[in-house]
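To start, the structure itself, in structure tokens.
Excluded from the complex is one protein chain; the other protein chains are retained at their positions.
Chain lettering (A, B and C) follows the sequence in which the chains are written, and residue indices restart at 1 in each chain.
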Amino acid sequence: MASESSDEGGNGYEPKILVFACNWCSYAGADLAGVSRLQMPANCRIIRVMCSARVRPEFVVTALSKGLDGVLVLGCHPGDCHYSEGNYFTRRRGLLLKNLLQFVGIEPERFQVRWVSASEGAKFADTVEQVTEQIRALGPNRPRSGNQSAEPGDR
Amino acid sequence: MEDKLQELVVELLGDGAMEYFIGYRQGFEPSHVVPCFVTDQSEADRLIWGPLCLQNLSKYVLQARDLDGKVGLLVKGCDARAIVELVKQHQIERDRVVVVGVPCEGQVDPRKLEQVLGVPMEQVIDVEDAGDEFLVTVGSEVRKIGKEQVLRDKCFFCKHPASFDYDYTLGEVQPFTIDGDSEEYDAVEKLEGLPLEERRAFWQKQFERCIRCNACREVCYGCYCKECIFDRTAPRWLDRPPLLRENEMYHLIRAVHLAGRCIDCGECERVCPVNIPLGRLYKKLQKDIAELFDYEAGMEYDTVPPLVDFELDDQDPFL
Amino acid sequence: MPKTRVGVFVCHCGNNIGGVVRVPEVVEYARTLPNVACVEDNLYMCSEEGLSSIREQIAEHGLNRVVVASCTPRTHEPLFREACEEAGLNKYLFEFVNIREHCSWVHMHDPVMATEKAKELVRMGVAKARFLEPQEEFESSVFPAALVIGGGVAGMTAALGLANQGIQVHLVEREQELGGLIRGVRTLFPTGQASEEVLHPLAEQVRSHRQITVHLGSEVEDAGGFIGDFDVAVKADGQVNNLKVGAVIVATGAEELKPTGLYRYSELGNVVTQLEFEERFKGGADVPRNVVIINCVGARIAERTYCGRFCCTTAIKNAVWLKERDPEAGVFVLHRDVMAYGVQIEEFYRRAMELGVRFVRYDPENPPQILGTDGVDAVRVQHQLMGKEIVLPADLVVLTTPLVARDDNARLSKLLKVPLGGEGFFLEAHLKLRPVEFSTDGVYVCGSARYPANIPESVSQAYASAAKASIPIREGVVRAEAITALCDERTCSACGNCVEVCPFGAVELQEGSFGRTAQVNPAQCKGCGCCVAACPSGAMQQSGFNDRQLLSMIGALAEEMTGGVGE
Partner (left out) sequence: MSNQSVVVVGGGIAGIQASIDLANMGFRVYLVEQTPSIGGRMAQLDKTFPTNDCSMCILAPKMIECAGHENVELLTYSELAEVSGTAGDFKVTVRRKPPYVDAAKCTGCGECAEKCPRRVPDEFNVGLDKRKAIYLPFPQAVPRKMTIDAEACLYLTKGRCRVCEETCQAGAIDFEQQEEILELEVGALLLATGFDPFDPAPLEEYGYGRIENVITGLEYERLICASGPTGGHLERPSDGKVPGTIAFIQCVGSRDVNYQPYCSSVCCMHATKEAILANEHYPDLKSFIFYTDMRAVGKQFQDYIIRARDEYDVSYVRSRPGKITVDEETGNPIVWYDETVYSEAEDPVRRVTSLEVDLVVLCQALVPHTDHQELADKMGLELDESGFIAIEDRLVRPVDTSVAGVFACGFCQGPQDIPDSVVQASAAAARVAEILSLESRELEHA
């Protein structure tokens, strides 16, 4: 059997990172990383959205609040948006939210925005690697104490 | 000034220029000021003005949406910006509101005043503005108290003591600063300067206390949504129990929603029953928005709110 | 409502997934997820065998949601959606989970983590699938007529391009005759034909075409609507004519810059622009002997940075004309770069040099000087390559100026809700790949209204815009993938954030049964979701990416899902 790197080294802490990727550039960049077999840590989970501007800041706040260790929003490079201007809104929202989260004591590494184009498979892999390592170094977002009942959505 | 106000309201009601007027009147105790809705000329003499007229009355203007005519409103410079925002956000047409601007030289924070006086507000009979100080009547005694001791936080750096867009004004007043040693964003910057862990501890301590009474939301001029996202059930964003993480989420999401719209009226902090310094959270956003996007809420009708706008060369740290 | 029954199909993709991710473990895990009614795996889910297993399981288990965990939706989504449809399931009840590109291929050395990740991705996929809803694709009909604004070469060509396809066209021209800018041009590059030779047959075809209605002396007064259904008011002689069209082409052209204040233009009678030159000496009589042409007048300068694109060609054309008439004529072209791009213009440039036209490169920092009192006698210029000053005798100076945007563009841009760029020209949807479209569907642009273009380029653009405009008209309907935004009017408070952010002008505040609220026109919506994120109350949602669906994915990732959650 292949090596079980998940149990190697450290305290075995594996951060869980939510990634939003826009359909046209970043998701395609992630696909390219796959096609190119670029290896990277297995801590990120992608939610595909059509445009990074679909990611409402509430998602980021919710994800962190629910105990996820980090949120990474990926969009087309400014100027490349499939919808011509979506990522400019992402950029403004991202700037403000990052500052706000930091202001209430949430480490800036836990919420990041990056631009990854469809040809930047390697950048996608590097970004995943970097962000994972940064968050791993921080440790768990917060003890998952309190109510475990929170399953957003309906009940 | 009260005379002038009352005369004006009588005149406007008489002309049929408005259906009713929203101002302030005295409540159960002399120091307790409440909003006052004047529909009849005969009631105009109840209207008062002074450093205890704390409420931002702008929120009530939304009621005029259901009227045929206009509604009149007394606004301080800070609150007047809410009217601008409400117009910009399509909640009311400007010509449905008769804006009566009142020059304001600072409002009293009742909590501070109680501390300085050492007596509860019920015993305060009158507070009068006298330049750099307030004349406070407690019993038969009139005490002079320096403004810097009892002013509401938001009043220390009042950039807009009068409305820029009014139909009538009760007088002119210049922007002022009390306590020249400090700067507008001192409180925010102090927090920003703390190590992350301490900042976190600070806010956790605050958010822990929140009982999620929604008072901050109810009082906010900007919270006019027909259905608040927090009240939705499909999906449900928040769990009911006021646990720390839910509370934190509540306040952060509110902040995000008000970013670029908050006009710093301070009502949320004033009504908070557990004294969460919400003003500081909103001031932080205001500061960032000014610095990053060169925007101040409530100042112009024809600018686009910062989060639904962009510049091609906005700061881009994301690369 | 029937119980939610999710079918999960996990692909091995040969060894590609199965060689890293322990598929059986994922399958077993998926069985424990709420609402999952059946789980299958297959060596190749996209093979006919895999697809038929999806169809069979839908029937057998009464599945009403399907999740496939395999490769990337960017290439395979249509295939699986089709399989669902064949089994009678609305294709929007399908959800894709990528465990190949995003999992097995990038974690090849860590089967444990890869398997965990695959499970979580499936969990998220199932969580979203539970809240998927069947969707009808939007369709709206297209009125089978087009409006072309501008009766120059571009406008006429666009009109013919459409009319020859059998499409009804209204051509609106401000002037009393067709032809536009080239009416004043003597000959045309590259064929050297007189402009009338080209213009007259073209205008005649337009006038006589039974599918084309020409509105002369007319202007667009008002416009509203959207792709397939525009209402346009055209005004002529105080009369307003209301037209209904399905598409609009903007072909309003541009005008020659009059270089007031430069090179003593308008002060001296023998300093003229290229157009004025062509007009004045159209017949070829009394053409002066010594002519100095100055290029880049009012172009490529700080206040107007762009290059006029074909003004060098015009200068060469007129220089050649002068030399061909009179080989002894002294013709100088003072230039900054000779923009003789491509085959024909470069050839033409070479020909001009062979004929003896002298090209002198000048420095914009040290521009040529016009000498003379009552008229030009000579031009003094610092020869950039020789490094010395020369004085050229001149009976006439011709200033080559760029085309500039028409002032009226601003008005038209507001009416049609299409943007202008920095120089006042119309701004296309995408500079590279959508040069004749606007981001607003149903409105197109061609010719110099977009940016200075010579005749061949304008004609190409005109045809291109005709192609684009003909698509919705030929099809008769516009369709949209059901990922468009939708506003819940009951809870919308009309703050207008959505209207501001929409890149396509698809959202408007309108009076409806719940008062004034935002309303999305699905014919214009492209499904980016910008507006959804900007809506504080959650009244605005996007089909297939609504808050409930995405939030359930976040929730599923954050927490172990327990049984019994869901409807």
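The definition used in the following text is that a contact is a pair of C-beta atoms (placed from the backbone, for glycine too) under 8 Å apart; a residue touches a chain by one contact, two chains touch by 3 or more.
Because the structure is a prediction, the values reported are computed rather than measured.
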Full-complex contact with the absent chain, from C:L216, C:A233, C:A340 or C:L509: C:A340
Contact partner of the left-out chain, one of C:F281, C:Y463 or C:F504: C:Y463
Touching the absent chain when the full complex is considered, from C:V240, C:M386 or C:A410: C:M386
Full-complex contact with the absent chain, from C:D222, C:D363 or C:D408: C:D363
Sites on subunit C contacted by the missing partner chain, in the whole complex: 13-16, 43-44, 46-47, 71, 74-75, 78, 100, 157, 161, 164-166, 188, 190-191, 193, 198, 202, 300, 305-307, 309-310, 337-347, 350, 361, 363, 383-388, 421, 425, 430-436, 450-451, 455-457, 459-468, 470-471, 474-475
Where the unshown chain meets subunit A, residue by residue: 24-25, 28, 32, 35-36, 76-77, 79-80, 82, 117-123
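In this text, only the chains that are shown with their structure count from here on.
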Whole-Å gap between the CA centroids of subunit B and subunit C: 46
Interchain centroid distance [CA atoms averaged], subunit A/subunit C, Å: 32
Computed distance of Cα centres, subunit B from subunit A, in Å: 37
Residues of subunit B engaged with two or more neighbouring chains: 229, 234-235, 237, 307-309
Subunit A, residues touching no fewer than two other chains: 57, 62, 66-67, 85, 89, 93, 150, 152-155
For the subunit A and subunit B complex, residues of the former touching the latter: 57-58, 61-62, 65-67, 78-79, 85, 88-89, 91-97, 99-107, 112-115, 142, 146-147, 149-150, 152-155
Residues of subunit A defined as touching subunit C within the complex: 1-7, 14, 16, 18, 23, 27-28, 30-31, 33-35, 37-43, 45-51, 53-57, 59, 62-63, 66-68, 82-86, 89, 93, 125, 148, 150-155
Residue numbers on subunit C that touch subunit A, as the complex places them: 72-74, 98, 100-103, 105-114, 116-117, 120-121, 124, 127, 131, 429-430, 439, 483, 501, 503-504, 526-530, 532-534, 542, 545, 547-548, 550-555, 557-559, 561-562, 565-567
